[in-house]
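This is the structure I have questions about; it appears just below.
Removed from the display is one protein chain of the complex; every other protein chain stays in position.
In order of appearance the chains are A, B and C, and numbering begins at 1 in each one.
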Amino acid sequence: MRYDGAAEVLHDITLTLKSGSFYFLTGPVGAGKTSLLRLLSLSHPAYRGTIRVFGRDFALVGREEAARLRQRIGVVFQDFRLLEHLSAFDNVALPLRIAGADDERVAASVPEMLRWLGLDAVMEAPPRQLSMGERQLVCIARAVVTRPALLLADEPTSNVDPERAERLMHLFVQLHGLGTSVVLSTHSQDLPRRHPFPGLRLEAGRLVAAA
Amino acid sequence: MRYDGAAEVLHDITLTLKSGSFYFLTGPVGAGKTSLLRLLSLSHPAYRGTIRVFGRDFALVGREEAARLRQRIGVVFQDFRLLEHLSAFDNVALPLRIAGADDERVAASVPEMLRWLGLDAVMEAPPRQLSMGERQLVCIARAVVTRPALLLADEPTSNVDPERAERLMHLFVQLHGLGTSVVLSTHSQDLPRRHPFPGLRLEAGRLVAAA
Amino acid sequence: MRTLDLDLPLDASPLSRFMLWVTGTLVGLAVLAFALASLAQGRIVEEARRPRVVTVALPPAPPGEAEGLVGRVTAMLEREPGAAYAAPVSKAEIDGLVEPLLAGAGAGDNAGAGAGAADRFPLPRLIDVAFNPGTAPDLGALERRVQRLVPGSTIGDAGPLGSDDGRLVRLLRALGLATGSVFVLLALVAVVMVTRMSLRQHHETVDLLRLMGARDGYVARQFEHHALLGAFKGGLIGFAAAMLVVVGVVHGPAMLGDPPVVPVRLRPLDWVLLSMVPVVTALLVTLTARLAAVLTLRRT
Partner (left out) sequence: MRTLDLDLPLDASPLSRFMLWVTGTLVGLAVLAFALASLAQGRIVEEARRPRVVTVALPPAPPGEAEGLVGRVTAMLEREPGAAYAAPVSKAEIDGLVEPLLAGAGAGDNAGAGAGAADRFPLPRLIDVAFNPGTAPDLGALERRVQRLVPGSTIGDAGPLGSDDGRLVRLLRALGLATGSVFVLLALVAVVMVTRMSLRQHHETVDLLRLMGARDGYVARQFEHHALLGAFKGGLIGFAAAMLVVVGVVHGPAMLGDPPVVPVRLRPLDWVLLSMVPVVTALLVTLTARLAAVLTLRRT
């Protein structure tokens, strides 16, 4: 995989993630964790090799089907990417609306999700009025509100306190129990220690340890 | 302190930081850590009470002197706030240039700083081409390159691997040794454990523990 | 609610304001141009309804003979097919026509006042002939027939509108229609440009929406809604401004009792057609924005 006009950042990665499994993705700064998750989320077209997601080769699917596949993937971005002009509520509602959910379903799922994360008070606030931790929680809510079949979480606990981090891990593990495949990148040494899931380790763009 | 038209987020905080000291600032998501640092960085005018920095009451200083005071404060923002259209180099050079440093001094200090943080390879890249950890390191470089008298670091290790985090702590402790006052907010439980500096703990806008 | 609450922050961008001004200005100019065309068309229609008048000039003749000749020619002209009436121009009228031309000599003439120019100089005699609207008299043949009665006669024809005037009005109508269309076209070009710039400006948000599985149509719809709103607002402002100008120029002087600047008014049908300009433009703008968005998105 390479970014526009830059050197290759991921090399020779062969990787099969089992459906319904949970992986930790670790590695130093700049190792390529985010880049790998980007490939898995079908958002980066410049790669060599083959990417199969849900059993389909991404290079061969049409625009219409790519959109449908993407609707089954939830992404927690390391930089959140909330829409600044929408409230926390509307940000979380976005993937539901894109998937064609009606207002009723939105009104049922979104507040429940936000409440569970302790964001009742800031539901109508735009991202710029939230603390960083609150923004991260909104981003996580947006990724899981559709109960995706694949959850890609990039450093989802980097800006939250230890209690909240534990609560989030609980959420991810629950989703995993309901059949969602999870790939979670983290710099934390605690999380893999406390949750004995298989780990993938990247260093300078190469997979050095896979379970 | 309050944000535009929102409820008060910090209440009854009385706090004297000793010149040349090092404090950890902790507390759950949304407690007001960033807000408190914002007050200390003289960037938020809407507060009740008195803020004295370097012995001067902020409410009484003129525009010109406020600018001068601010040049002596280094801030690591939780959301980095790098200028997107400038390279990592130019981002780090910015506070030096604002303070009127000549090109020679810039050319001497900036690359040294970036090299020490392991960013040699990405010096000319704009922030959008950096990994999140790399961006955070650039933001830290920008805050310390002027050797400020007061360093306000908001979650400076949230997106870096454990080795880099240790290296950064080493840097901060060194600066502290050279006379810089440091206030460092963090969600980590490790850092305060390993570096026995006094802690300030915020909960829901109130100072619940001060050392 | 979905339609107002756009996922893309289109309202906030200065491009949006730019769009508003551009559609406003261009719709205003288009309305002005079409108003000009309407006025010209109105004048043409009106003139076609008027009888056509030509003037027959008989050469000067001794006072005794002249009256008889004029009478005979007049009688002949009245029998022409399509002629509504034929009437000699009175001496007083001819004096009125010629007097100013000899004004330079008038100062020294005060002594011999009272005698008109027509009496003192051997001037031609004139006969006005009016043809019914819709008939197209063959003036060449008519002239030959009059010359058989009185050699040296000529026929002066001002044309349906006065020939020069008529060409001008028809030119104005064509010009109005053409420039009006050009302004509408320019508005559409501006919309295409603004849409593409918007897409580029908001490409991060667009990418995010697609990453969540949004189809091109979902994104394009936002531009469509936004363009409709902007074009509608801008169009109304432009239309109102243009109408103020038209009313001011065309109907204003009459209200103040002054002579009109242009000799025609807008008819009720014109007002209806002109008010269609912003509506049609808004619809075209909407369609164009959606098309531009879809086509641009498909390429990336």
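In this section, a contact is a pair of C-beta atoms (placed from the backbone, for glycine too) under 8 Å apart; a residue touches a chain by one contact, two chains touch by 3 or more.
None of the values given here were measured: they were computed from a predicted structure.
Check B:Ser41, B:Ser109, B:Gln136 or B:Thr157 against the missing chain and you find that the one touching it is B:Ser41.
Residue B:Arg97 is the one among B:Arg48, B:Arg97, B:Arg115 or B:His170 that touches the chain missing from this view. Considering B:Arg70, B:Arg105, B:Arg167 or B:His195, the position touching the chain not shown turns out to be B:Arg70 (whole complex). Of the listed positions B:Arg2, B:Arg81 or B:Arg201, the one in contact with the omitted chain in the full complex is B:Arg81. Considering the complete assembly, subunit B touches the hidden chain via residues 41-43, 63-64, 67-72, 75, 81, 83-86, 90, 94-95, 97-99, 103.
Here is the rule we use: only the chains that are shown with their structure count from here on.
Chain centroids computed from C-alpha atoms place A closest to the centre of all protein C-alpha atoms shown. Distance between subunit A and subunit C, defined via averaged C-alpha coordinates, is recorded as 64 Å. Put simply, the C-alpha centre of subunit A and that of subunit B have 29 angstrom between them.
Subunit B and subunit C have Cα centroids separated by 70 Å.
Across the assembly, subunit C contributes no residue in contact with two or more other chains.
Annotation for subunit B: no residues touch two or more other chains.
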